[in-house]
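Apart from one protein chain that is not included, each protein chain of the complex appears where it belongs.
Our next item is subunit A:
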Amino acid sequence: MERRIFGIETEYGISYVPDQLGPLGPEEAARILFKPVVESWRSTNVFLPNGSRLYLDVGSHPEYATAESANLRDLIAQDKAGEMLFADLLNQAQDTLEELGQQGRMYLFKNNVDSAGNSFGSHENFMIERKVEFAKLVRSLIPFLITRQIMVGAGKTHPTGPEQWGSTPVGVAGEPSFSFSQRADYIWEGASTATTRSRPLINTRDEPHADAQLYRRMHVINGDSNMSQTTTLLKIGATDIVLRMLEDHFPLANFEVKDTATALRVVSHDLTGTARFELADGSFKSALEMQRHYLSSAHKYIEQHGTHREDVPYILDLWKRALQAVETGDYSAIDTEIDWAIKKKLLDAYIARGASGYDDPRIQQLDLSYHDIDPDRGVFNVLAKAGRARSVVSAEAIEQATMVPPNTRAKIRGRFIAAARAAGEQFTVDWVHLRLNNKPQFNLQCKDPFESHSDEVQMLLNAMRQTTAEPWSPPFI
């Protein structure tokens, strides 16, 4: 599929650090964080005028789902807009807490695990055509998803070394270590309909949020939440290219892995990329060997079929540099573009200046603070401001994306929400439906996520506009 709809759902971790006694549990902290949302929208689960969905999920995790995006730059702007919206809510929560006499600081982390080993996710959505044989596509995509973490993981320290899993050794047991991925240790199987009981790489629930006869959604749930824009670009961009090759039956080696959970852990905890794990046919392969194959195939495929997106040359180049870096152990060519390498460079600089190692409490703190979304306090954001993390989308474009939807179905939804709010109409929306609660004749469906204009909605908007005194303007929360 040359054109595709993309989306990213991110669950954030929440924590409150009190100055004195009186800690705030995550439930209470999340309630205060969502206070302005409830005041403005009477709900903790809302679609915003930028087309995104912002809500409070299972386990008190604040969650943001980007609007449907048809290109990668829009997707990144939307993803970063989520951080910006939550950073704004964080500011408001801080004020509320001070009014209540609570002294301390609230944190939101865009990472994937807390200090007790509870994991939360970053889910990627890739639209695919219904006519593609889904089970086969899933089977063929899994080996790529298991091994792409060596390029796009967010990095994680392990003060007591990797947790061992089954009979295959995972890294060096008991020694403080650094792994590529945050999430790899919490995924158990290849594909299933579960998300919390037993986490798969791909969730196979059939919820297309579009015309089910034409489309299906590939819901990948094993990725790390990325802070770096360029890492997100590579993660989604490379996965898009592999999907294209599979959809077009481009010849790729069959790397079906014998045991997904073991392979994920072996790969994550081996920074050399050379640790081998067993394939279904009894042979053994390493993450580097497999990714080299995917990359060289991608080059051939793009040569034959053309560059379908503006960022493809950069994606292929960063992919190559990431594999070279893992192969040589010299990370200097990627240490402003790939999350795990940006983070590792920082931690290693602290260790070179006297921190005792990956088990040092200061290193643990930096590992977590890297994911703090506060623009002035979060370590990734401080590094980015100092020129130590590359960006592809400007701050202005991100700010714009907090208000303006991408040019897809999200545009119809965003305009509908803004108009209904301005007209004082009660409404109900989801990814597909738009309803005015008091006008049951207006019950619209948008089943084509590429469509950014609807005559029906336009007529409705015109009608509502006549009853509106003033357009509704930001801030929306």
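Quick notes on this structure:
Quick note on the criterion: a residue touches a chain if its C-beta (ideal position, glycine included) is under 8 Å from a C-beta of that chain, and two chains touch if they have at least 3 such contacts; residues count from 1.
Here is the rule we go by: contacts and distances are computed from a predicted model.
The UniProt record for the undisplayed chain lists the protein name "Prokaryotic ubiquitin-like protein Pup", from the options "Dihydroorotase", "Prokaryotic ubiquitin-like protein Pup", "Multiple sugar transport system permease protein" or "ABC-type quaternary amine transporter".
For the chain left out of this panel, the touching residue among A:Q365, A:S394, A:N437 or A:Q458 is A:Q365. Summary of contacts with the chain left out: across A:S40, A:N118 or A:T272, the touching residue is A:N118.
From the set A:I221, A:I338, A:V429 or A:C446, the residue in touch with the chain omitted from the display is A:I221, counting the whole complex.
Note that of A:T44, A:T195 or A:Q400, the residue touching the chain absent from this view is A:T195.
Summarising the interface, subunit A meets the missing chain with residues 11, 13-15, 17, 23, 26, 57-61, 63, 105, 107, 109, 114-116, 118-121, 123, 195-196, 199, 221, 346, 349-350, 353, 361-362, 364-366, 368-369, 376-377, 379, 382-383, 386, 388.
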